[in-house]
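Dropping a structure here in structure tokens format, bear with me for questions.
Only a part of the assembly is drawn; its chains keep their places, and the rest are absent.
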Amino acid sequence: MSDKINRVVLAYSGGLDTSVILKWLQQEYQCEVVTFTADLGQGEELEPARQKARSAGVKEEHIFIDDLREEFVRDYVFPMMRANALYEGLYLLGTSIARPLIAKRQIEIAQQVGADAVAHGATGKGNDQVRFELSYYALQPDIKVIAPWREWDLTSRTRLIEWAEQHQIAVPKDKRGEAPFSTDANMLHTSSEGKVLEDPWEEVPDYVYSRTVNPEDAPDQPEYITIDFEKGDGVALNGVGVSPATLLSSLNDLGCKHGIGRLDLVENRFVGMKSRGMYETPGGTIYALAHRGIEQLTLDRGAAHLKDELMPRYAELIYNGFWFSPEREMLQAAIDHSQEKVSGTVRLKLYKGSCIVVGRKSPHSLYSEKVVTFEDDAGAYDQRDAAGFIKLNALRLRLLGRRDR
Amino acid sequence: MSDKINRVVLAYSGGLDTSVILKWLQQEYQCEVVTFTADLGQGEELEPARQKARSAGVKEEHIFIDDLREEFVRDYVFPMMRANALYEGLYLLGTSIARPLIAKRQIEIAQQVGADAVAHGATGKGNDQVRFELSYYALQPDIKVIAPWREWDLTSRTRLIEWAEQHQIAVPKDKRGEAPFSTDANMLHTSSEGKVLEDPWEEVPDYVYSRTVNPEDAPDQPEYITIDFEKGDGVALNGVGVSPATLLSSLNDLGCKHGIGRLDLVENRFVGMKSRGMYETPGGTIYALAHRGIEQLTLDRGAAHLKDELMPRYAELIYNGFWFSPEREMLQAAIDHSQEKVSGTVRLKLYKGSCIVVGRKSPHSLYSEKVVTFEDDAGAYDQRDAAGFIKLNALRLRLLGRRDR
């Protein structure tokens, strides 16, 4: 708190934590707070945030509420999906991918209103502080960053609530009792951590899930859908052209209905500890499988295998907060180059928690029934070529075998 | 066919194709044929193969029928599972991993009976010819290899059946009509290719599946199981210690019952074409998820991420037939080094085609509730450390931002 701050842009949800932070910033830093609330499809009303900001004394022109849903899906989720990104083999990076967009918009607002600082409500143990701050610094290297959770002395939930009450900040009824889960939500996913989840041997109780029905309660009949892709991105659902955010939103509805996209994970945080989380990514899970499905038909083996080898690094970069880094951009350039002909239609079956690709077709298919057939191929492939192929692939192994065996 | 062959060891199933090959070798090469039939848990009676070999004039001491099930799971499937190997993101390599073992045993028999050649029944378009032959050459560099499908003029199924009938080889009734699927089966999986599957837009008909019930016909109640691991390998099911093959076999029963492990895939063959296949890997699918589950708790992040980055290459090597290669062995050495403490128990839920990890515990857990908790951690983690961590991770991005933004 050494430097004097004049104006700070706070990533503000209107919830208890960021309401406390808003007041705390005003008080501790004696500075003007600008609030920024993003609609990333988290499914909450945003107008209450405006009211609360007003009540806290934020100037009308300093209350920013932006609908970023299309930008989020088009410029963040879809590029990531082109890479088939999975962190630690399983996680679709729903929280990670939203942070750089929020940070970018915060910096834009800071530049617009002449703020000299930005602030966020992420704690000092998690990945989000890193994702926010690496993005801030990459985009505006000399910005001042305030991370109240690392600065103040409100070291427990109880103390936070006491502070809120002392400062006339409304504490939701259900927050008074038990501590809440630490959750995050946007159009791609909802996550929960903490409380009962802190024991990785305990099954996630069904009440923790909020975005998907329990597979056991899902319809007894499977449902078939199609997704159309153009150059690696989804463009239509069941043959009807839709925008990126509309597509993801519709897939969320389908995934919710069929109990698709639940994940129980113990993961490795960038800050060095393991944590256990519950993720629901209904539409994203369907979309990711569909994307792999269309790639199977339209992507060359060399491109596909290179993508698979680069993917873990790419996913790690996003998880660790390096979206705005040269190496993520380099990998993106390679990945995007591969997607030129990744177009066509994938058919999927949704049923009680599972989603599988059952068909794919494309005007750019590299699959050749003529070549692959077990029937007479009319000379499309000369089986004798395989003899030479094997002999030369074996040559080094034979030289080795002669020496070593 | 230039070289004179005296004695050849044939990988022999007793089915139509290898029966034709047996006769054809005797006739074309005027040589003694030694038959080798492996029990890899494919679920077929092997005694009929003995009878057929006898009838074809193979000497009693030249009929080899070996139970390789434990060796298969212990020395091939489990090491591969330690790597979390998935080819092209999805395929558990059920066929690929069996070929090197068959080839190894063929070479051992060839050395034992003084044969100068080995033969197999894989076609000239597929991966299996490569897998067999690279293994043969690696283990005995100067062995002669006979691949009848690349040599003879039986270029269609119809001609094969005609030839069989001309030579008094029994043709199963159902083979006379429609051409069969090209299938492979062992304890890890069953695969089917060809026929209706050659159109990747057509859903795989339910009658093609043989190892799993349709998820829609699976029990309406989920089933919970536990698997115990020691140093990266499964050792017990529901608390009862079992051998590798017994474990996989029991998991196959469970997977079958709950419709788990079906995969519809368009994949890239090593010989350069795309093919479409259907795979059923019931027990292997459960096992693979469980292994990831126990690694989540017991494997350090550095080790886990390195494994994820190496995995696609490792899987490609197995798929392409390079099991007996220095580079596969090097990767295995790295992977095995990581498994020393991968011990503990994983709990899974099986339900209508899906299998999810719901809990994991271990005496070697690296998960620290004390460190990760959202509650007061009594100084286990100093949140202020995160500030420095972020500042130094950001430094290069800030220098870059100052230059470029």
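In order of appearance the chains are A and B, and numbering begins at 1 in each one.
Everything that follows uses one rule, which is that a contact is a pair of C-beta atoms (placed from the backbone, for glycine too) under 8 Å apart; a residue touches a chain by one contact, two chains touch by 3 or more.
Since the model is a prediction, treat every value here as computed from it, not as a measurement.
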item: Total copies in the full complex, given that 2 are placed here; value: 4
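Please note the rule applied: only the chains that are shown with their structure count from here on.
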item: Chain A and chain B, separation of their C-alpha mean positions in angstrom; value: 32
item: Chain A - residues contacting chain B, complex; value: 84, 88-90, 123-125, 129-130, 133-134, 137-142, 147, 149-150, 155-157, 179, 182, 193-195, 198-204, 215-216, 220, 222, 262-268, 271-276, 292-293, 296-297, 300-301, 304-305, 308-309, 311-313, 316, 324-326, 347, 349, 351-354, 356-361, 365-369, 371-376, 381, 383-384, 386-387, 389-390, 393-394, 397-402, 405
